[in-house]
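Beneath this line is the structure, given in structure tokens, with notes to follow.
Just one protein chain is left out here, and the rest sit where they should.
For chain A:
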Amino acid sequence: MTIGSSVKRIEDPRLITGQGQYVGDIKLPGQCEAVIVRSPHAHANILQINTEKAKNLPGVCFVMTGEDLPTDLDPIPMRLAPNEALTKALQYPLAKGKVRYVGEPVALVIASSRYIAEDAADLIDIAYEPLTPITDVHKSILPETSLLHPEIGSNDLFIIHSKKGNVDELVEKCPYVLEEDLYVQRHSGIPMETRGLLATIEENGRLTVYGPTKVVHFNIQILAKLLKKNIKDIHFIETDVGGGFGPRGEFYPEDYLIPYAALKLGRPVKWIEDRLEHMKATNHSREQKHHVVVGFDETGKIHALKDEIFVDTGAYIRTHGVTVPVLTQGMFAGPYDFEALEFITHVVATNKTPTGTYRGPGRFEGTFVRERVIDMVAKKLNMDPTIVRERNLIQPEQMPYSNGISALGQVVEYDSGDYPQILERARLAMKWEEFADKKLQARRDGKIIGLGFAMFVEKSGLGPWEFCEVEFAENGRLICKTGLADIGQGVETALAQICAEQLGIPYSNVTVLHGDTDEIEKGNGSFATRGTVVGGSAAWYAAEALKQKLLSFSSELHGFTKDELDIKDEWIIQVSGGQKICPLAQIIVECQKQGIELREKYTFSIDHMSYPYGIHAAEVAVDSETGKVKIEKYYIAYDVGRAINPMLVHGQLVGGMAQGLGGAIYEELKYDETGQLITGSFMDYLLPSSMEVPEIDIEILENSPSPLNPLGVKGAGEGGTVAVAPAVANAIVNALDQYPIHITSLPIRPEQIRDAIKKGIVTNEVEPL
């Protein structure tokens, strides 16, 4: 059995012996390098750009500004959740007449070396006329505020309104009502390797681009459309990447500019983003303000929830369209059965870097708000917050369960799950029943400790389809071509295991190819925790078709019916007696001799997503002097239906938790009131390192396989991230239950904790342990 075992990654021998090939590693003869000149202003008219001095610098090959863009060029389109109304807020590769955020590309400089290109960039004179910057969503939508995209007619670019039942009516009937404002800060995925591209023109005139990833087949279509070229004249080659996380691999201004310049110059052009530009050029994410109203009764049962959400979407609509705000709504209710729900989301334009998805998009935000609200309800009722959770959970017999809200074009319908069981597991694992005593003892010892829980439901396996082609090569190795991309998640290993399981071969005999548009005929790519679910299922069926072909041939050759045969440990065997009939290798050779093509293709289509679920729990110790939070114990239970490779799932959860922890207490892309990004380097943008990320106890569960795919799998990519902030926040509030602390925004700063402790013990605010 290959599926279900924690085999080592087939990607690793190459990567850990320094043989990985990142786009920065590729050097082509005659290659020149690009530098992008970016706006230092958040909002300004471009009065004049003088490029003469730059053009005259020896070694400079090409300089262009927004005025040099082809007049019939379209802006960069949306990939997900496209909407006609939003097309007026899309971004052009270079600013035309006006800049709308600090970091917006204004000019492109290409020279024989990066040094010369950087020097030439300094010689470009740009006269700006600063305009009033808009940095706050509430100010942005005031009638007197100037419009960032006048054609849309409002800075409230798009309103999403969803409802189930009548919230207002129910809230009125509820004996208790809670109203809160919560805030999730702007932050994003920070890959170790920044973005990069290398575009070159082949002898036959074709354009080859190294560096695209994530959605390679989609992006080649965008580029062909923008360049007005036949897609057959473009070749994308995915390289190794040092981290995806959502932002990386989308179609950015540079994804147009670099190939365009290569075509203009007829020579290779390379661009490697530096860290300082990465912080303001690559998609930001997460920034949302929530105003929640919750109606509940004395038992802790929540009957109705209303949330008005203001999403700070930044200066332009990028490729994700309104994916993040839509997912916030669709997944907001999490594992709970609320009778009435209503969401009004405002997608608001500001003079900040445009936004997109980041691991757990929409769910990180919604989960923080919801799971904090649950603890607030518990506090108000003087109840155990795990009991409040328990009383609101969807029961296993309610599955499949629709929460009545849509996301990504489909009503959210949870396919399977046993939520009460996973809560009980976490309570046991964290010794919740005994925690009150432990906390009291700690207090006597002068220590402040607390324990918090946060439950969540994730979504995975977004369709509409994924492609796989399998073929036995002449050397007997299986070549598996997938439409997925490798962004470090272990896709090669997982697909190799799936194919190996079907074909009775060692997973190490499988070579997985991806991301090369000449090799792989189609694909949707790696995002939305879809790889193993959709791409894995395509591989499963393609390998099965190949297996049937081999068995048919064997049955004819050896005089058995096909149903009697199977493949096991590289042998054709007779199922009933387990008798070995013939080595698989021999059958492969025989087929090849007879000209039988051992190749199968499969496109797996799926209409509905699958929904993994889990719980995070954190035990923290708070330093009363400094307000520093130390995580003493961290626990995640996650039901993924079926784990193809538990080690890979474990790795996803650990890495995901580290990023969630960053969002909980460290990371923030902070702007000042003039629209300047003031956390532009790692001195100010704090990332958790191995010093901050604790050991994590992880339980991977397979209690609720998905009925929607042949493998029963649900995705594992984002569940490590989405519930960290509320788990840690609830733990801190629990630890400081004697002090006046109310956590409603992220990141949670030590100064907030310290202030609460300094204010001293509030006797009437004791929360139950």
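Following the convention adopted for this analysis, a contact is a pair of C-beta atoms (placed from the backbone, for glycine too) under 8 Å apart; a residue touches a chain by one contact, two chains touch by 3 or more; residues count from 1.
Operating definition for what follows: contacts and distances are computed from a predicted model.
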| item | value |
| --- | --- |
| Per UniProt record, name of the chain withheld from view ["Methylenetetrahydrofolate reductase", "Nitrate ABC transporter ATP-binding protein", "Branched-chain amino acid transport system permease protein" or "Carbon monoxide dehydrogenase"] | "Carbon monoxide dehydrogenase" |
| Residue among A:Ala95, A:Met279 or A:Ala664 that touches the chain left out of view | A:Met279 |
| Option touching the unshown chain, where A:Thr603, A:Thr679, A:Asn703 or A:Thr744 are the choices | A:Thr679 |
| Residue touching the undisplayed chain, where the options are A:Pro40, A:Gly59, A:Pro82 or A:Pro646 | A:Pro40 |
| Chain A residues that touch the omitted chain in the full complex | 40-42, 102, 122, 276, 279-280, 672, 674, 676-681, 683-684 |
